[in-house]
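Scroll down for the structure; my scribbles are underneath it.
Only a single protein chain was left out; the remaining protein chains are all shown in position.
Naming follows writing order (A, B and C), and every chain is counted from residue 1.
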Amino acid sequence: MQKVPEVYAEVSISVRYAETDQMGVAYHAHYFTWFNVARDELLKKMGIDISYGEKLGYLMPVIEASCSYKLSARYADELIIRARSEFTTVARLIVHYEIYRKKDKRLLATGKTINILMTKKGKILLRIPKEFEDILRRKD
Amino acid sequence: MQKVPEVYAEVSISVRYAETDQMGVAYHAHYFTWFNVARDELLKKMGIDISYGEKLGYLMPVIEASCSYKLSARYADELIIRARSEFTTVARLIVHYEIYRKKDKRLLATGKTINILMTKKGKILLRIPKEFEDILRRKD
Amino acid sequence: MQKVPEVYAEVSISVRYAETDQMGVAYHAHYFTWFNVARDELLKKMGIDISYGEKLGYLMPVIEASCSYKLSARYADELIIRARSEFTTVARLIVHYEIYRKKDKRLLATGKTINILMTKKGKILLRIPKEFEDILRRKD
Partner (left out) sequence: MQKVPEVYAEVSISVRYAETDQMGVAYHAHYFTWFNVARDELLKKMGIDISYGEKLGYLMPVIEASCSYKLSARYADELIIRARSEFTTVARLIVHYEIYRKKDKRLLATGKTINILMTKKGKILLRIPKEFEDILRRKD
């Protein structure tokens, strides 16, 4: 995340019964959980293992999250969640999302999140720590 | 919601163990659930009974949701969620939120949601239906 | 569900960050959501489309649910959830579950649920309604 590159990831999920609400559609807060699934795939592609980072003492909390809902996702719908990171020169992860319904390729929602990098003690890092960079390099 | 008035509501919740994640803080998507608790209190103050509206065939889906996270909420934290509706002349509910930690009055997060009014068949309403208005009036 | 046959289904899921808690493991209530994913796959194999049944006015609520936790599931763990229905002669679905960790085939949890069939008005059915049976037959 010294320079966060533009990386793309895609995951697919099926809407769970547990995710529906009494309106008969997927409850809106779950879209952020789905974004998270796609973001983790993105981080994996960048060579970042979240759990390992946490063991070293680094956390990546979300500081901004937003979603625009266009069409409802329903129970058992197969969804494709696309995530693309924005290029930045600071230790900050900006990701844009699109959620599509698989069967008709309709766009259901778009969204954005921003994650920062901080230590377990709450210190926000503007540059990626050396040991973390080494991990990133090690992946190839 | 013919003219949505500026109404204010406040609820308090205690962060549940189920709402924490392995970072040791409340998972970010739950803030939208908490916003929802405050929004429902706001609607109650407006005289709107969501379940009754749904029985009549009217839904109020969220079409926009966003949250800025400033400080982490943690397990067992007592939180105050404040919701204030924005005045509008259309059948659209715009609500602004603030989440405070009770013990030290620190602001943890701010947010915004927009709900629309639609029929079960998916027709978006720009004006509030007559029968719905009657319900609103009946409350006093 | 006139005579509920013994059917077997298997699904795999990956533990989501949202599903972890501050103990650093998957929160115990989510196992019931995972059981549900496997049960829905089982129902699909039986030719039962839950959403369609609900449109006809039939609900299948859970009346019993239990889980024994042996080993913790953790973030990003790939899990296999196996579900097997018990043969019964009444309109009652009894399902037994096993959750395995994919990488080492360790058994993490076992569980059981019982679902009944009822109308939207709350009437519990002991026999499967004719129109429902027709749906089941239609699948082949």
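Note that in this section a residue touches a chain if its C-beta (ideal position, glycine included) is under 8 Å from a C-beta of that chain, and two chains touch if they have at least 3 such contacts.
Just so it is clear, the model here is predicted, and its values are computed rather than measured.
Of the listed positions C:Val11, C:Leu59, C:Ile80 or C:Leu125, the one in contact with the omitted chain in the full complex is C:Leu59. Residues of chain B that touch the chain left out of view are 14, 16-18, 33, 36-37, 40, 50-51, 74-76. Although one chain is not shown, part of chain C still touches it, namely residues 22-23, 25, 28-30, 32-33, 36, 51, 54, 59, 61-70, 72. Remark: the residues of chain A touching the chain excluded from display are 17-18, 20-25, 27, 29, 75.
Convention: only the chains that are shown with their structure count from here on.
Interface note: chain A and chain C, two copies of one sequence, contact each other through mostly matching residue numbers (shared numbers exceed half of all numbers used). Averaged Cα coordinates give chain A a centre that lies 24 Å from the centre of chain B.
Taking each chain's centre as the average of its CA atoms, chain B and chain C sit 32 Å apart. Each chain gets one centre point, the mean of its Cα atoms, and the points for chain A and chain C are 28 Å apart. Multi-chain contact residues, meaning those touching two or more other chains, occur in chain A at positions 33, 36, 51.
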